[in-house]
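Here it is, the structure, as structure tokens.
Note that one protein chain of the assembly has been removed; the remaining protein chains are unaltered in position.
Which chain is which? They are A and B, in the order written, and residues in each are numbered from 1.
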Amino acid sequence: MGLRRELPERVTRLAWILLILGVVLYGAGYLLDAKRAAFNNVVGFLFLASVAGGAIFLIALEYLAGAVWSVPMRRATEFLAALTLVVPLLAVPLLFHLHDLFHWTHGEAVAAEKVLAGKAPYLDIDFFIIRFAAVFLVWNFFYFLFVRNSTKQDSTRDPKLTTNNVRLAAVFMPVFAITVTLTVVDWAMSLEPNWYSTILGVYYFSGTVLAALSAATYAIIKFHENGYLPNLRRDHFYSLGALLFAFINFWAYIAFSQFLLIWYANLPEETFWFIKRWKEGWEYVSILLIIVHFVVPYFALLTQDSKMDTKRLKLMSIWILFAHLLDLYWLVMPTYGEGIPFGWMEIGFPILLVGLALVVLSYKVKRNNMIPVGDPKLERGLSFHL
Amino acid sequence: MNEQHLFAITALFDTPEEIVHAAQEASKAGYTRFDVNTPYPVHGMDKAMRLKPSRIGVFALVFGLLGVFSAVGFMTWVTLVNYPLVIGGKPFWSWPAFVPIAFEVTVILASVLTVVTMIVLYFRFPNNAHPLHDTPYMKRVSSDKFGINIQADDPKFDEKEIRAFLGRIGGKEISPIYFDAEEFEHGQKLFDPKFLGVLAVTALVVSAMTYVVFNKVLYMEPFSWMSAQEKLKAQQPSELFKDGIGMRPPVEGTVARGFLPYAFKGKPDEAGRFLANPLLSTKEVLERGKSRYMTFCSPCHGNFGRGDSRLQGQFPNPPTLHSDKVRNWPDGNIYHVMTDGQNIMPSYATQISKDDRWAIVQYIRVLQRAQNAKESDLK
Partner (left out) sequence: MSTAVIDYTREVPVVEGRPKASELDATIAAPLDQFPSRAWWIAFSVTLLLLTIGAVCVGLTIYKGLGLWGVNQPVSWGFDIVNFVFWIGIGHAGTLISAILFLLRQRWRTGIARFAEAMTIFAVMCAGIFPLLHTGRPWLPMYLTPYPNQHSLWVNFTSPLVWDVFAVTTYFTVSLVFWYLGLIPDLASLRDRTTSKIKKLIYSVFSLGWRHSNRHWQHYERAYLILAGFATPLVLSVHTIVSFDFAVSVIPGWHTTIFPPYFVAGAVFSGFAMVQNVLIFVRQAFNLKHIITLDHLEKMNKVMIVTGSMVGYAYAMEFFIAWYSGNQFEQFVFLNRALGPYAWAYWTMVTCNVVFPQLFWFKKIRRSIPVMFAIGILVNVGMWFERFVIVVTSLSRDFLPSSWGHYVPTMYDVGILLGSFGLFFTLILIFVRVLPVVSISEVKAAVEGAQPTHD
């Protein structure tokens, strides 16, 4: 055990190619159609933020719940959480295009509308940037502490570090709730500054957990199949599959609740947001979202066997990652207001996200143990049986 | 019956490891009609006994789907076919509103029916007549021991061999279990007379109670207070009034709504002077006037107001409406004749509303102009 290896050359090479290609595509996008690029950028930013933040959440959850089955696999999640450093960079171009994205940055329009003027203390560019910076400072702070304790434990094997991380996790949870809510309120809800929904934070949270869980599941299974994490069994994978299934249901429950309440009360100040997603072609995207994000994964992961089957889990991880991207696209893009954008930008921009993730993974794998060798729960985790 | 029919040979074990091992050995030895009894499910036992995986989940899926489709189907039929109602301005078929009930029905059908299926079909319960009941063996495995029983109807059954086998694998208190003489004769029927009897009695009791509650109790006080109210309904007698009639005529001088007394009764000239037609000669007014005229006036006055109606000979014909006198009458006079009557023409005030009478007046004007058309009208 211990295993400090590198990802194969071809993977690292692919990672850099995708990253550079992604940057080029982003650059071209901003040069050719800045507004459309900015909107795609928001989708990509929210996507990678959910993978990164969700990964920290999963680490914290393992410590807080005292879970044992996930300990051998925790490093993969820690590697994904390293994206927290890089995600703010994705938002940098956005900071230069706030006017293209957010109606509330248009001072005169805001002053003319009483309701918008009332929100101006919150929807203010400076405060917006401060909140964004604060969220990522906080996430990075917790990431570093978690990972430092976990890595230190590899050499010292000190169980007190686990206790420290458990306490850290307890503090992190409410902080995460607030920061994840701020992220979606600021970057998605304020795109339509007249609209509001108290459940949107929970909605984005459910997608966040799914994104991190899917990315981790895929990475873990790939590591396992290529000998980086040899000691895993069907029993370990079952929990990943069960969690994926549970959160698919949770996402559907939150999404449907939000829709039902707004549909039922029929208040124009709320319904316009959904009506926008049911006109001019968006109705097909909405239906596609339900099928892709709920119906297919539900039946694909329903049986006990499917939750343990690595082939099924790999497929559904990628599928759910795509579904989450679609979810964010559905959340953000209708505000772009010029039909349903689908072209080289929409297909090309996610390449940067994949490249970033692989580059970060490659970097972390090279410099860290694949398994938390010093974790006191490791033995129990490796011998875990359903 | 003195003959004792052997059901099985049993043995007890002290630890879960031993019982799993015992099951493995029994399977390996080729026994199939055997069972293991443990106070709680022991891990790995299913594999040791080489049991096929339980397929009860299929029932849950089937019942669940039944629940979804029946709930959605029923609600769809009610709201689209049987009794469509506009509720809250929403479309007749509001599928988001069906989701909660469809979900609940799915869960209740899947859960309850799966358990019932398991109990009735898989276990064939209730069954308190099994040979293992009330034996020292059962008492031990109910509490703290693990037991194995190899049944007499196993194809490889041989009492001596099995006793030896059980001894070999460490079984203790190896003992035979016999069928209860009566139970052996009876067997296990689904349509057991006692069971049917209980069903019949239950059905009878429930029906009787339902009948009594819905047809008797709900008509008793206080449940009858909403339906049997103290107020007077139409056509009911009353002791309050001398004539015993509940319904009373309106008090002298009462005026019904919309039926203010006609101010110009018997005064045609004043009617002509003071009443003005409140309706304009619009298309709607004229169409209304025409339809009312054809209904009420044409039987006597004829279709064109000439007085040449189809009642010729059977009822005196009225004078033509196109005489100079009528043409020069103000609207109020014509209205007055309809309201108060004239000669043998009765008052039509109760049949034709005020607005309709004015509309008819407008229509009569049209008829009059049509019957006395000038060339200039064609322009």
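The working rule: a contact is a pair of C-beta atoms (placed from the backbone, for glycine too) under 8 Å apart; a residue touches a chain by one contact, two chains touch by 3 or more.
For clarity, every value in this text was computed on a predicted model and none was experimentally measured.
A.B. asks: Which of B:6, B:29 or B:97 sits in contact with the chain that's absent?
C.D. replies: B:97
A.B. asks: In the whole complex, not just what's shown, which of B:56, B:276 or B:294 touches the removed chain?
C.D. replies: Checking the options B:56, B:276 or B:294, the one contacting the hidden chain is B:56.
A.B. asks: So one chain is hidden, and I want to know which residue out of B:65, B:107 or B:164 touches that hidden chain in the complete assembly.
C.D. replies: If we include the chain that is not displayed, B:107 is the one touching it.
A.B. asks: Out of A:92, A:134 or A:267, which is the one that touches the chain we can't see?
C.D. replies: Of these options, the touching residue for the absent chain is A:267.
A.B. asks: If you put the missing chain back, which residues of subunit B would it touch?
C.D. replies: 15-17, 20, 23, 35-46, 49, 51, 54, 56-57, 60, 74-75, 78-79, 82-83, 87-88, 90, 94, 97-98, 100-101, 103-105, 107-108, 110-112, 114-115, 118-119, 122-123, 125-130, 132-133, 138-139, 141-144, 218, 222-223, 226
A.B. asks: Footprint of the hidden chain on subunit A, which residues?
C.D. replies: Against the missing chain, subunit A presents residues 68, 114-116, 118-119, 122, 159-160, 162-163, 170, 173-174, 177-178, 181, 196-202, 242, 249, 253-254, 257-258, 260-262, 264-265, 267, 269, 375-377, 379-380, 383, 385-386.
Everything below uses one rule, namely that only the chains that are shown with their structure count from here on.
A.B. asks: In whole angstrom, how far does the Cα centroid of subunit A sit from the Cα centroid of subunit B?
C.D. replies: 47
A.B. asks: Quick one: in the complex, what on subunit B touches subunit A?
C.D. replies: 57, 88-90, 96-97, 99
A.B. asks: Touching residues of subunit A toward subunit B in the complex: what are they?
C.D. replies: So the residues of subunit A in touch with subunit B come to 256, 259-260, 263-264, 266, 303.
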